[in-house]
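Right, I'll just put the structure down here and ask away after.
In this view, the complex is presented without one of its protein chains, the others remaining in place.
Chains here go by letter, A, B and C, matching the order in which they are written, and residues are numbered from 1 within each.
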């Protein structure tokens, strides 16, 4: 029963997001939009019932309501009602934005996905390094952006320093849209240096995450068990006998003591 | 004899794919296309004979016919015959698609390349992580794409949410075609954040594959010694006693025997 | 008191850089520029006082004045005064450049950020390798750029060898602006090879930095045990005797004491 509810919920979440996506495509036959509108109401009512049910089930409703999933569930439900109330008025853009909020329903799906704790741990452990790294990238982008604005100016799209910084980040991250590109020899020379810098910089976060990740890998695969006879360490996780002296290992004892 | 057959087959596969490629180039002299047409028939007949021979050689033909290589071999043979039958009718696009199917013949060549088992193992072992990672990328692309569609709208090419998601993936993967690019300051700001996210995300699969790969590397360095008592494998290189049953290990015997 | 001064300074630095950025944006209401001009004077006066204070506080002022931060502090103060003196004359471009120099004030902020010594060490240790690597990239760019100039010529934007080299670095670093792109089949073929080369090359700095970084990490995993006889450090984790003087090591004692 609970299992079936979960499967239906999963399908409805995916359908709902698909509906938002299709709705934004112009030029489809009129009855498609009608179908989407009806489907939207069905899904919203289902989500409303789910939201009410979850509040009723929880012992302390306020904990759920202000939790991450509580807010997501609320935001998944409210847009259609709000847009229904506001549709008479002419705040059309707000209504459009509200309706698009429905896309955040996809976050409901994260309930189904087991969190990658190890990856999360690697990211949290390298938080300080990533912050320093980002700070360095922003300083480089700020200074290089200002220089490019000075050298290139408006004739090649470097209209202001913020735009120049945007271009710098596009270049440093090796995305390179090409909507803005240097034209003067000096600008192209500076761009070359920025690109090689970006190429070098790309190695840094990879190195950091790899190293943190590899470190965690070690800890996960190696227990801290010591042989009672000879004190040898770093046994295989499933080892029953010490690899050094042949003494029987007692994981349960080591863990309790 | 068998060796020579293999070499001829290899050359014909490569030639065949080359022919498909050249055929698609417009503006060559007419006799080139005539030559390609004749060459195509020669190759198809050869592949047909090969296919029949392989069926006759195999003890249980159905195993071969429905195997990966059996299907590839069949698909390598059939297009020309089918296009010959259908050419009178006006299903020209289907014929064109059929003829292009011949490009899958390149997969026949994988028979010659020893599979990189280690790489395959690294990819399979990190399957779950890669799936979680892909899922995270798609959620980011969906939400960021919807926001970009809302902010930028149609004036800069963000015509619908699917197109916006396409743009987001182009940006997150640092490809950056530039066919669609943000124009408004807010859109450029959001693009900057997406790019830096993408830059950080690029580190994650690299870290995962590197770590898995390095781990497998370790297994290669571990000896192939088996315990004479219980048959356990994968002992530490410096192990003197079996980690499973405590039996003394005799590396020198295992190596000599 | 000193704490509060630091916080105010931090805010003023960020505000100041923000002002330079906003000032470069055209089309804002006139009173915004007026506000920025006044704000700029307030900040400059504050920075001037800070600069004078720092000179007075330091025992040997010349050490401060010619230090990295001394020069940064001076460059943060001078532009507005200079532009005030020069504004009557018609050296407008110089004045503009001078005013933009203020962006270097962001470097004042690095006083607040603890330096990532480990990252710095990894970069310094791999200096020689990075130099060889950069040299290789430049040789590839020079030769490939010349060939592309020869093959493509001016019809597709490869106007001169320097421009071709610029394009090559744009391609090798996988930035790919697309402002210049090969048109001829031969040019596209060569571009393909350059791109795959660039794809392979991207692995090299990542590998170098990762390895250096991981090596430093290793030192963290090595025990902190010191020999009681000679004080030598960095023994192998399973060492029983000092690698320097042969004295027996007593891990259990070191850990307990």
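The rule is simple: a contact is a pair of C-beta atoms (placed from the backbone, for glycine too) under 8 Å apart; a residue touches a chain by one contact, two chains touch by 3 or more.
The structure presented is a predicted model; accordingly, all values stated were derived computationally and were not measured.
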- Just one of B:169, B:183, B:197 or B:245 touches the chain that is missing; which is it? B:169
- Item | Identified contact with the non-displayed chain, of B:8, B:21, B:52 or B:186 | B:21
- Query: Of B:7, B:32, B:85 or B:134, which sits in contact with the chain we cannot see?
  - Reply: B:134
- Residue-wise, where is chain B in contact with the chain that is not depicted? 17, 20-21, 24-26, 96-97, 100, 103-104, 106-107, 109-110, 113-114, 116, 119, 122, 130, 134, 137, 162-163, 165-166, 169-170, 172-179, 202, 205-206, 208-210, 212-214, 217
- Taking the full complex into account, what residues of chain C touch the chain not shown? 129, 132-133, 135, 139, 142-143, 146, 149-150, 159-162, 165, 171, 174-178, 181, 185, 188-189, 191-192, 195-196, 198-200, 202-204, 206-208, 210-211, 214-215, 234-236, 238-248
- Can you name the residues of chain A that touch the chain not displayed here? 174-178, 206, 210
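Everything that follows uses one rule, which is that only the chains that are shown with their structure count from here on.
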- Task: If you tally C-beta pairs in contact for every chain pair, which pair wins? Let me know.
- Result: A-B
- Whole-Å distance, C-alpha centre of chain A to that of chain B, is 27
- Query: Which positions in chain A touch two or more other chains at once?
  - Reply: 162, 165, 174-178, 202, 206, 208, 210, 214
